[in-house]
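Report on the structure given below.
Left out: one protein chain. Kept in place: all the others.
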Amino acid sequence: MAAATGDKAKAWLLEASRIVKRFGGLVANDEVTLRVAPGEIHALLGENGAGKSTLVKIIYGSLQPNAGELIWKGEPVAIANPAAARDLGIGMVFQHFSLFEALTVAENIALALAGPYDLAALSERISRVSGEYGLPLVPSAVVADLSVGERQRIEIVRCLLQEPRLLIMDEPTAVLTPQEADQLFITLKRLAGEGCAVLYISHRLEEVKGLCHNATILRHGKVVAEVDPRKETANSLARLMVGGDVHAIKPSHADTAGSTLLCLNGLNLPADGPFGVALKDVHLNVHAGEVVAVAGVAGNGQGELFVALSGERTATPGDAIAMAGSPCAGLGINARRALGAAFVPEERLGHGAVPGFTLSQNVVLTRHSGKDGLATGAFVDYARATRLTEEISRKYDVRKGKPDPEARALSGGNLQKFVMGRELDREPKILIVNQPTWGVDAGAAALIRQALIDLARAGSAVLVISQDLDEIFEIADRIAVISRGELSDAEPAGAMTTERIGLLMAGAHEKARQPVAEAV
Amino acid sequence: MHAFVAIVLTIITASTPLLLAALGELVAERSGVLNLGVEGMMVMGAVCGFGAAHLTGSVGVGIIVAIIAGVVMSLLFGLLTLTLVTNQVATGLALTLLGLGLSGVIGESFVGQPGVKLASIHIPGLSDIPVIGPLVFSQDVLVYFSLALAAAVAWVLFATRAGLIIRAVGDSHASAHALGYNVIAVRYLCVMFGGACAGLAGGYLSLAYTPSWIENMTAGRGWIALALVVFASWRPARVVIGAYLFGTVMILGFYVQSLGLGIPSQFLSSLPYIVTVVALVVISGNRTLTRANTPAALAQPFVPDR
Partner (left out) sequence: MRLYLEKRPEHSGAMAIASPFIAVALTLVTGGIIFALLGFNPFSALYLYFIDPLTSLWSIEALLVKAGPLILIGVGLAVGYSANVWNIGAEGQLVAGAVAGSMFPVLFPAWQDPTVLPAILLMGILGGMAWASIPAFLKVRFGASEILSSLMLVYVAQLGLDWLVRGPWRDPKGFNFPKSVEFAGWQVLPVSPDGGVHLGIAFALIAAIVLAVVMAFMLKGFEIRVMGTTPRAGAFSGFSRSRTVWFSFLLSGGLAGLAGICEVAGPIGHLQPGISPGYGFTAIIVAFLGRLNPLGVVVAGLMLALSYLGGEGAQVALGISDKIAHVFQGILLFYILACDTLILYRIRLAIFGRAGARQ
């Protein structure tokens, strides 16, 4: 572990020294040491499950370490809870926001701040500070109406109002367009210039190289390196994170596209409730043998597109969606499965699988109907479901502990491999998947992405909805962008750049509107 | 005119227990807890309040005991649903069944006993004005209290930090917990408030409305109060309107019966229940309104991670 400096007189802002944290038998943090200087943007790198979130939760007081100590401005401290962390001057912007949808921006921020309850004064401060730092907010807006990027601003401004000395950010750009991310970097650099340190968790190596002064790399709960990312390459950082060469995906782009297996022909779907996104005039063709990706930042209609494609919501007219040549927009999900389609939703627990059901019961979930189904009579063939579970677990390397555990006992990566495998096992002609490797460790992610490519090369049409641009560039032949329920034209991946995707995310493709009387 | 005044007076006293119970449940539900045991807490309040007043001769003691009975029942509910995270629907039903059974046992010796009635106030001069006097200035103390309580609940919920915390906990207990708020403690307090109000409402029935004890005298009012909260979209001002609306339906039914128009009494007695269903349908059918106002975490189990 490279020592950052031998100068004992250097005043570290925060020193986490030999932190140990166990959850049952799992050692999430194993003698982790981290040092952050004032005004430093410090990256915390590691793949899913490396222990980054655990470490920062300890620093923020949400968790207590089993051993080790925290030293703040040279003095050992015990951070008992988030309020104590905030008193010290530590702020945190979580990856999953702690917001209240039914309340306004001002009310949300008031809940995070101590002091007398004066919404009017607070609203004024919010307007001022958010504007100053380039993250404008309307204090009276209801959170439910805001985009994901705007919600993140609430979290950030909430921290800024407390004048932090250390700001912890957990995967902040996962929910931002490239342009919004650039704006965020400007804000962070300004903060650093004012002497506020930033602890920046990410797995986006290019970003980290451009932004951070120092990086601590975790693997399996231990610190494996402390480097200056500006002097490293993305590859060397990746190798440090994963501990070996990253499995290279065989790109093998499709040379010729086959017949159109999935056709979206002007699909319109009204929003489902006051907080949903309407799909407007969506056109897309996916051919046999290719992988088409739909890129986009969360909250732009990805979920809506998925349920329209799967049949969980039906649409009119019937030929707005065609699978294997048959119009199916009005058909239910099992009718579409009978046409040869398979689906993998974003949420594996609660949508793709029932958490409290065993794996064999979860196989029945999507495989009961149809001529080869597990419930051809009225009875369910649980014996065959169990055999299928074994086959799927073997083929897709699902590590499960016991022969037939409950779905929620599996780790994210293993459950995702199982859910994928359950569908791939049917050799579907069309596969539609939403966020294939969200929250999944690198090994499982590589396996899943390769499986998607292999399925396409075997002649199926694969549609991948993803927020992860790195993943999209790895596996897609063509890329379309969804923004506010509208889909851009799918362009060949080779011709696409991050900039262009960013512009499309911001809506550059939205159809020009006719001049309307209201312009008066 | 005399009949009109008499009818309106009865409507007011009929509506007051509904208002009290519904306000309490509103606060509990705003914090995310669905307590279906209102009927059970109310009937326990009725029997304990009646018994205490009968044995001591004091209405004041009766009222206090009624409130305590409601709080104790609600604590039982809280212990199960908040500490042991049991299913809120099933536990609420259990509370109602227990309350109905227990009140039957406790009340056996009180059936037919004379009651102690909560007196109406009399403001010299004001109470003597025709029509307005009896209606506005001569109610019993709890009627005024119930209206003041509605105003207080509205103020606390929407203009104070405590109310903001309650609404936040009911919107997302995960976020509230992440911010460091003690979700369980907030919910216990709100559930106990609901219990106190339900107990008080029951006490009102047996001490002011019809000063007596009859088994199951709540006759479904607790359930109507639950429907009221939904009907009012969890807003205190609308609860007042709803409570008086239902009170009116109940009393008009009796009034029409007394007119001897040949309408079966059972039909008139069933009107409050039918109107409750209709009101529920009207409000629930407006999905936008419902989705926008229902506390998002209502009836969801919450276990804090450590």
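Per-chain numbering from 1; labels A and B assigned in written order.
Here is the rule we go by: a residue touches a chain if its C-beta (ideal position, glycine included) is under 8 Å from a C-beta of that chain, and two chains touch if they have at least 3 such contacts.
Keep in mind it's a predicted model, so treat the numbers as computed, not measured.
S.K.: Can you work out which residue in B:33, B:153 or B:226 touches the chain that's missing from view?
M.R.: Selected residue, touching the omitted chain: B:226.
S.K.: From the listed residues A:332, A:412 or A:443, report the one that touches the chain absent from this view.
M.R.: Per the contact definition at the top, the residue touching the missing chain is A:332.
S.K.: Based on the whole complex, identify which of A:101, A:171, A:281 or A:312 touches the chain you can't see.
M.R.: Hidden-chain contact among the options goes to A:312.
S.K.: Of B:6, B:97, B:121 or B:237, which residue touches the hidden chain?
M.R.: Result: among the candidates, B:97 touches the missing chain.
S.K.: Specify the residue from the set B:27, B:46 or B:80 that touches the hidden chain.
M.R.: Of all options in B:27, B:46 or B:80, contact with the hidden chain holds for B:80.
S.K.: Pick from A:366, A:393 or A:414: which residue touches the chain that isn't shown?
M.R.: Within the whole complex, the residue contacting the unshown chain is A:366.
S.K.: Applying the definition given at the start, please give the residues of chain A touching the unseen chain.
M.R.: Touch set of chain A with respect to the missing chain: 61, 64, 78-81, 310, 312, 332-334, 343, 345, 347, 350-357, 361, 364-366, 368-369, 375, 378-380, 382, 405-406, 408-409.
S.K.: Considering the whole complex rather than only what is displayed, give the residues of chain B touching the chain that is not shown.
M.R.: Within chain B, the residues that touch the unshown chain are 36, 76, 80, 83-87, 89-91, 93-95, 97-102, 104-105, 108, 180, 182, 219-220, 223, 226-227, 230, 264, 266-267, 269-270, 273-274, 276-277, 280-281, 284-285, 287, 290, 303-304, 306.
Assume only the chains that are shown with their structure count from here on.
S.K.: In angstrom, rounded to a whole number, how far apart do the mean CA points of chain A and chain B lie?
M.R.: Averaging C-alpha atoms per chain gives centres 45 Å apart.
S.K.: Contact residues on chain B for chain A in the complex?
M.R.: Per the touch definition, chain B meets chain A at residues 160-161, 164-165, 167-168, 171-172, 174-176, 178-181, 287-288, 291-292, 295-296.
S.K.: Once bound in the complex, which stretches of chain A touch chain B?
M.R.: Touching chain B from chain A are residues 62, 81-83, 94, 97-103, 107, 110-112, 117, 273-275.
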